[in-house]
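A single protein chain has been omitted; all remaining protein chains appear in their positions.
So, chain A:
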Amino acid sequence: MASDTGASYGSTLRYKSVERIKAVGKHSLIGASGEFSDFQEILRYLDELTLSDHMWDDGNSLGPKEIHSYLTRVMYNRRNKFDPLWNSLVLGGVKKGPKGEEKYLGMVSMIGTHFEENHIATGFGNHLAIPILRAEWREDMTFEEAVKLVEKCLLVLLYRDRSSINKFQIAKITTEGATIYPPYSLKTYWGFSHFENPAQGAVGSW
């Protein structure tokens, strides 16, 4: 999972070192876009949930599917009360089931729409990143290949989404656990000839 580390306040890019992807329990990652304070509230709910699950200490633990379902219920119920949590949530995880390792990736929207897919994106990612992922995703990618693909998407979003910033975080979840890598930037290229003297060929009244 990857996201940038920016949080805006209207059109102001107010916070630039925000972690938008967090580990949940032993088996999942949650990433969010939208209202950051609502995301913090959701993290609090998940904390309570995973804590009581952990306290059982009975060998059972909540997997990504259970957490996805739970969040769907929360989001949908809030929507029905006309008081939504204004987020798009991405839930990913890996859990060992009786038939082997089961990978899971899904999303929940602020109105409770939820589904499971091999590639998920929020906001502008739906329009810019998903087509790239649909064309180039394969079931048997290595972690390095996946990072490269995700960076390709992030770069497009950086160029074209004005609310994105050039500081990203990648997060990985496997049966061994979750890793959230430190933030880093991507190299961008702005040396196009048209940017040098943008008004050169412009048709204008003065």
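To be clear about the criterion, contacts are C-beta pairs under 8 Å (C-beta built on N, C-alpha and C of every residue); 3 or more make two chains touch, one makes a residue touch a chain; residues count from 1.
FYI, contacts and distances are computed from a predicted model.
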Name of the absent chain as recorded in UniProt (options "glutathione transferase", "Calcineurin-like phosphoesterase domain-containing protein", "Proteasome alpha-type subunits domain-containing protein" or "Exosome complex component RRP46"): "Proteasome alpha-type subunits domain-containing protein"
Of A:Arg14, A:His54 or A:Arg73, the residue in touch with the unshown chain: A:Arg73
Residue in contact with the excluded chain [from A:Gly63, A:Gly93 or A:Gly125]: A:Gly63
Contact set of chain A toward the excluded chain (per top definition): 56, 58-60, 62-63, 65-66, 68-70, 73, 97-100
